[in-house]
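In what follows, a single structure is set out as C-alpha cells and then discussed.
Subset of chains shown; positions unchanged.
Labels run A and B following the written order; every chain starts at residue 1.
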Amino acid sequence: MVEMTVRQALRDAMAEEMRRDDRVLLIGEEVAEYQGAYKVSQGLLEEFGADRVIDTPITEHGFAGLAIGAAMAGLRPINEFMTFNFAMQAMDQIINSAAKTLYMSGGQVRCPIVLRGPNGAAARVAAQHSQDYASWFAHVPGLKVIAPWSATDAKGLLKAAVRDPNPVIFLENEILYGVSFDVGDEDVVLDIGKAAIERTGRDVTVVGYSITVSRALEAAGILAEEGVEAEVINLRTIRPLDIATIIDSIARTNRLVMVEEGWAFAGIGAEVIAAVCHGGFDHLDAPPARVSAADVPLPYAANLEEAALPRADQVVRAVREVCYV
Amino acid sequence: MSAAPADDPALLVDFYRTMLLVRRFEEKVGQMYGMGLIGGFCHLYIGQEAVVVGMDAAIRADDAVITSYRCHAHALVRGIPPAAIMAELTGRGTGVSKGKGGSMHMFDMERGFYGGHGIVGAQVPLGAGIAFAQKYQKRDNVTLIFFGEGAANQGQVYETFNMASLWKLPAIFVIENNQYAMGTAIRRAKAGTELCHRGEAFGIHGVQVDGMDVVAVHEASRDLVARVRDGEGPMLVEMQTYRYRGHSMSDPVKYRTRDEVQKVRERQDPIEQLRARLVESGTIDDAALKAIDRDVKKTVAEAAEHAQTSPEPDISELMTDVMVDADGGSA
C-alpha cells in the first residue's frame, strides 16, 4: 500500500494512458504550461510535449467541440474543463454531438472522449463556480458519468474512462484533490458501473458519491458510537447506476439515506430513491431520506456556505430518523 | 496539378451529371415528402448544387467533409449510394444511418462523411476537430466544413477560427451563403462587411466565389485545397449561392417574391449555365445529354423504390447504438 492524493492519482492515470496509447491527448485551459489550474496535469507537458498536451484559448464551446470532433475522427482526447461550471458553454456539443451522434449515425460515429474536471463546490467560490452537474449529465443516454471519491477510484476509473469507447463525463472534486488515500500499487483499471461498499453495516444504507462519501463515513463513525451500524456505498459511477448493489444492501438494512452535494430536485438522490422504490420497495421499512445542498445558489459567506452544503451531522440526523432512534 | 477544369471536358460532364443527380434527387425527395413518405424536418439543396459538386471534386476520397442538416447533396457527392440516402429519408433499416438519423443526420465514416448536424453551427468546431486529428496523425488530409451564412453568426464559429488559425489546422471553412437563414435575409442578421472577411481578424484568409458557377467553385477550391494541404493553415471561402425552395418542406416562403427566385433561376442556374457551356463548346450533344438525364432519373427512381420497399428497422434497434460495447461492438 502507498499513500497518494487524488490529484496524483488522476495525473498518473493520464500519464499511464498517454504512454500506452498515443491517440490519447490532453486538451484544455492551462493544462500544459501552467500544469493545470489545479495542478492535475503536473509534468505532462514535459513528458508528452505540446502536440499532446494542449493549452486552449478560453473558448469552451469551441475547444470541447473540437475535441469531440477529434474523437469522432479517431483520437482519444481527454478534455479538461477548468471546472464543470464552464462546461455549460459547451453543453450543446456534449449532449447533441458527443452523446447522440453514435445513435443518430446508426452506430457509425464513435466518440471516445473523456470530459473531466472539478465539479461541485470548492471553498467559498460562490454560486457561479460551485454547481454539481451529476444529475444533468446522468439524465442523458449516450453518456457515462463517473464521480470518483478516493485516489483508487480516481486512478482506476480515469484509466477505464480513457479506454472506454464512449463519451465519459468524469466529475472530480477540487477539495478531494489534496486528500490522500491508501492505494494498491498495481496498475488497476476499475469497472465502470460498479459501486463500492466502503463500510459495511446492518442498520441503514447510506449512499453517496464524490465528496459526500466522506460525509457518509464521518456520519457512520459517529453513528457507530451510538450503536447504529451504517453501510456506506460509494456510487463511483452514476450512469450506469449500480442499483443492484444498493438494493442488495437495502435488502439487509431496510433503510436508505442518500447524501449528495447537488440540489435535491431531480437529483441523483431522487433517482436512487425512485429506482429503489421500483426494485426494492418491499425492503423499505422507512421512507428513504435525502441529504442534499440547500435549495439555493451557493453563498460566499463562510457561515452561509457551511449551512448550505451537506454535513455529517445532517446525515446522522437523517439516519436516526429512518431508523426511528 | 491536372488540367484546369475548364479544359477538362470529362470533368465538366461529370459535374453536369452530378449536379443533375442532386437536383433530381432533391425534387424526388420533395415529392415524397409531400406524399407523407418522409417525415420531420427536410431541407432541400436545390439551387446550390454547384457548391458541393465543385468542391467535392477538389478533394480526395480520404479527406473529410462535415456539414449541416441540409446534407443530402453532400452525402450524394461523397459517393454514398442514393438508395441508402433515400432509405434514410423514409426511415428504413437500410438507410445510411439505419433509419435512426433521418434527413438531417446522414453519416458515412467509410467515405469520410461526418454528417449531417441539426444544430446550427455545431459542425464548425467538430470539423476543426477532424482537421486537428488529421494533423495530429500527420496525414496530409484536409477537412471541408460547410455552414450557412446564418450559421456564420454563431459564436462557436469565431472560437473555431481562432483555434484553427493558432494551430494551423488543415480546415477549409465554406460559408454557403444562400442569402437566407430560414426567413431571414442576410442583411437583417449580419452587421458589417462581407462574410468572406469574417476570418481575417483571426488571420484566416478569405475569398468570395460565385457559387452558382461550378467551374469557378472548382477552380477556387483546387487552389484552396492545395494551399491548405501544403500546411498554410485554414482558409475560408464564401460561396454566393441561392436556394430555390423553402428553408425546409414546411416553409411557406413569404419573405421573398417568386419573381426574385425566378430571376435567379433564369440567369444563374448552375445546371443550366453548365449545360449551355457544354453545348456551346460542342463538348456534348443532345443525345448524350438525354442519356445522362435518363441515367439520373433511373438512379433516382431506383432509390425511391428501394426506400419505399425496404423494411423499417427492426424494433430491437430501438435500444442499440446508444453505447459502444467495451469489446468494440456497438450495442
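We adopt the following convention: a contact is a pair of C-beta atoms (placed from the backbone, for glycine too) under 8 Å apart; a residue touches a chain by one contact, two chains touch by 3 or more.
Fair warning: this is a prediction, and the values are worked out from it, not measured in the lab.
J.: The viewer shows one copy per protein chain type. What formula describes the complete set of copies?
T.: A x2, B x2
Definition applied: only the chains that are shown with their structure count from here on.
J.: Report the inter-chain centroid distance for subunit A and subunit B in whole angstrom, where each centroid is the mean of the CA atoms.
T.: 40
J.: Which residues of subunit A touch subunit B once you look at their complex with the stated criterion?
T.: Its residues touching subunit B are 25, 51, 56-57, 59, 61-75, 92-93, 96-97, 101-110, 112, 141-142, 144, 163-166.
J.: Which bits of subunit B are touching subunit A when the two form their complex?
T.: 64, 66, 95-101, 105, 107-109, 114-119, 122, 124-130, 132-134, 136-137, 155-156, 159-160, 162-163, 166, 320-326, 328, 330
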